[in-house]
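For chain A:
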Amino acid sequence: MSSNRFAATAIAMILAGAASAQDTSIIVQSTTSTANSGLYDYLLPLFQAETGIQVNVVAVGTGQAIKNAENCDGDVLLVHAKASEEKFVADGFGTERIDLMYNDFVVVGPASDPAGVVGMTDVQAALTQIAEQGVMFASRGDDSGTHKKELSLWASTDVDPTASSGGWYRETGSGMGATLNAGIGMGAYVLTDRATWISFGNKQDYQISVQGDDDLFNQYGVIPVSPEKCPNVNIDAAQTLADWLVSAEGQEAIAAYTVADQQLFFPNAPTN
Partner candidate 1 sequence: MFDASMMRTAPESRATQVSPILPLTMRDVVLRFGGATVLDGVSLDLGSRGCTVIMGPNGAGKSLLLKLMHGLIAPGSGDILWGGARPSEVMSRQALVFQKPVLLRRSVAANIDFVLKARRKDRSRRTALLEHVGLLHKADQPARLLSGGEAQRLALARALATDPEVLFLDEPTASLDPASVLAIERIMSDARQRGVRVVLVTHDVGQARRMADDVVFLHRGRIAEHSPASDFFPEPRCAAARDYVNGRIVV
Partner candidate 2 sequence: MQSIGDALGLAVALVLSGDPDLLEIVLLSLQVSLTATVLACMIGLPIGALVAIGRFRGRNAVLILMNALMGLPPVVVGLLVYLHLSRSGPLGFLGLLYTPTAMIIAQTILIAPIIAALSRQVLEDLHTEYADQFRSFCLTRLQTVQALLWDARYSLLTVGLAGFGRAVAEVGAVIIVGGNIDHLTRVMTTAIALETSKGELGLALALGMILLAIALGVNAAVQSVRMTAARQAYV
């Protein structure tokens, strides 16, 4: 029988797979917005050309990204939930947290604006109005950075949306894109980061309903994973990436990235 040849082929494929993991490459556990908006496709080739380091991006929600990094399955963490990030560093999983860039969150909704919130700049007031009128609101519900931000916004209103979960408050438990697709499908308002929204391809009749509140500020941070907790991390390459991102060159590159002539991310790393 030819099962020996099959076995040889299979083993060769496994070895090939293992070998590809041995190259000088690092893994970034990342939030989805930076990946789905195409930022990495723009930045990482510049970085690789300069340093020769291959960067592999695993794009998941911020909550899962942090958990994966705590399991030592990443060399760099790039997410947007400052409190969780600081806890990650305080717990010893990260060497340091550096502000990298920001943009803002927006509330998108159907053009018909059933809750009458278009043009409002007080996001808590807009959310309260959506809740009072019982118009549907689609939440990530996945412990992501955007979900945490949304919960913090609700917390400063008088509304407990989770009491209406399954009613007008719909928790999709999915990524940003999936939640947008679902929200648009059911005519719900959705909180999203602006970068994802600008680069999102299935807007249909949706528009930005609420923006401009200072509370909608969205800060991204970068954290090299600590070699003390995770001896397997490639700390040198991880540090090289973090340093490059916050360098003048990296910051200029972030500012230069646009989709549909709009800048998606605004660099704000501290200059030293």
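Keep this in mind: contacts are C-beta pairs under 8 Å (C-beta built on N, C-alpha and C of every residue); 3 or more make two chains touch, one makes a residue touch a chain; residues count from 1.
These made the cut because all candidates are chains of the complex that A comes from, given by their letters.
Keep in mind that what you see is a predicted model, and the values were worked out from it rather than measured.
K.L.:
Okay, in this complex, which of 1 or 2 is up against chain A?
P.N.:
None of the others touch chain A; the one that does is 2.
K.L.:
Flag every residue of chain A that touches candidate 2 in the complex, lowest number first.
P.N.:
Per the stated touch rule, the residues are 1, 3, 6-7, 9-10, 13-14, 16-18, 20-22, 27, 32, 36, 41, 56-59, 68, 70-73, 175-178, 180-181, 199-204, 230, 232.
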